[in-house]
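With one protein chain withheld, the remaining protein chains of the complex are depicted in position.
== chain A ==
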Amino acid sequence: MSGVRLYFKYLSMLFRSQMQYRASFLLLTFGQFFIPFAVFASLYFMFERFGQLRGWSFFEVALIFGVIHMAFSIAECFARGFDMFSSLVGAGEFDRLLVRPRSTVVQVLGSQFEFTRFGRLLQSAIVLVWALAKLPVDWNVAKGITLALMIACGVFIFAGIFILFATLCFWTVQGLEVANIFTDGGREMAQYPLDIYKRWVTVFFTFVIPFGCINYLPMLYILDRVEGRDLAYMAMPLAGAVFLVPCVLVWQIGVRHYRSTGS
């Protein structure tokens, strides 16, 4: 738990640093608010034109969209240190982390925080709230918990991907743009209900990178599109937390490799 406390100390430090550049902070936050807006607008106009997508209404898709984009922007805020890890390791700063008596994961997380992503977060939160307000869902505690789990575990999946690709930097030093296929690409795919895709895509995003488990499947439960086995659908998002485990293990292997090769 002291790791969490330390992380927030790092955050407060990074926030004070960021506030040294107030104008650029405000402009970037503003920009981040509007970037995904274009993506959402195209979604809106598509439904305007076609009315529905394989039996999914606009607000149902907007809910899925809101969840995945919220998870992505929170992950980009908090796990930015891993996203930007190539610059840290390239500058030799990782040695510094190793001579400090704390876990490398907490220290890398604490090395960067992207406050400007709050703009994106706000935008996706608005979409989510709008969709929730318009959908005829019988809300209860269980559904509320499920929704919170969906977002939280979505954050874990994106964080896991960031960690996985940060780990590769121990071998390549340079950052790999390949990671974007899984983060940006995964986000773009998973902003629609997974059943509109070909089977192998659905399988990939359910069992390999479980985006489907954090939005599509529990969404079926929230929208009462399935009968029975409520608990199973509610617990689906936890697959995202499970996904994080091997990512952190691979990270530990990477750190061990770094310490034996020094490169």
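Here is the rule we go by: contacts are C-beta pairs under 8 Å (C-beta built on N, C-alpha and C of every residue); 3 or more make two chains touch, one makes a residue touch a chain; residues count from 1.
As a working rule, contacts and distances are computed from a predicted model.
Enquirer: Missing chain's UniProt protein name, "ABC transporter permease", "ATP-binding cassette domain-containing protein", "Pyruvate dehydrogenase E1 component subunit alpha" or "YeeE/YedE family protein"?
Expert: "ATP-binding cassette domain-containing protein"
Enquirer: Of the residues A:A38, A:V99, A:V141 or A:V178, which one touches the chain left out of the display?
Expert: Answer from the full complex: A:V99 touches the omitted chain.
Enquirer: Going by the touch rule given at the top, which residues of chain A touch the chain that is not shown?
Expert: Where chain A meets the chain not shown: residues 2, 5-6, 9-10, 13, 16-17, 20-21, 91-93, 95-96, 98-103, 259-263.
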